[in-house]
Structure formats: C-alpha cells, structure tokens
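Okay, structure first, notes after.
One protein chain is absent from this view; the other protein chains keep their places.
After this line comes subunit A, so read on.
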C-alpha cells in the first residue's frame, strides 16, 4: 500500500517539475545555508539506558534486510511485463 502511494507521489512530482523548479531552487538555497555542525551535547556523559542502542532494541529493523523486491504487483512491474511481452512477440514474428 504505502509503496504504491509513494510511487504515485514521486510520479506526480516529476510531472510538476517544470513549473515548480524556480521556487524549489530558492528553498534549497536557504536550507543549504544552515550550519550543520555536530552539536555539543547538553550533558557530558549518560547512562547506557539513555543511549540510542538501548532506546531501540529492535535496531535491526531499522534497515531493510533484503533489497529484493518480490512484489510484482505494482505499476512498474506490470509495465515491465507488458514491455517484455512486446519483445517476445517481435521475436516470434
């Protein structure tokens, strides 16, 4: 669900790009000026329970374990299948 939603988002973004280019560029320039320096921590030291590792025991789930996408039901896969069929039929001809 979420994945198809994202996809259509990125598509519509791509479509709108030509008109929107101007404002996004300005926004970017502003964002780039921020200083992103590693900040001083408000405290010097902290207990193990306060660390990120302890806060998230399920740390592995933060990374998708496999980069294989076996979901063949999305638009792109369907498109791909169509395309491959065309190749197939042109060969047979």
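Methods note: contacts are C-beta pairs under 8 Å (C-beta built on N, C-alpha and C of every residue); 3 or more make two chains touch, one makes a residue touch a chain; residues count from 1.
Basically, contacts and distances are computed from a predicted model.
Asker: Among "Protein CSN12 homolog", "Ubiquitin-conjugating enzyme E2 W", "Mitochondrial import inner membrane translocase subunit" or "RecA family profile 1 domain-containing protein", go ahead and choose the protein name stored in UniProt for the chain not displayed.
Answerer: From the choices "Protein CSN12 homolog", "Ubiquitin-conjugating enzyme E2 W", "Mitochondrial import inner membrane translocase subunit" or "RecA family profile 1 domain-containing protein", the unshown chain carries the UniProt name "Protein CSN12 homolog".
Asker: On subunit A, where is the contact patch with the chain that was removed from view?
Answerer: 2-3, 6-7, 10, 14, 28, 31-32, 36-41, 43-46, 50-56, 59, 61-70, 72, 74, 76-77, 79-81, 83-84, 86-88, 91
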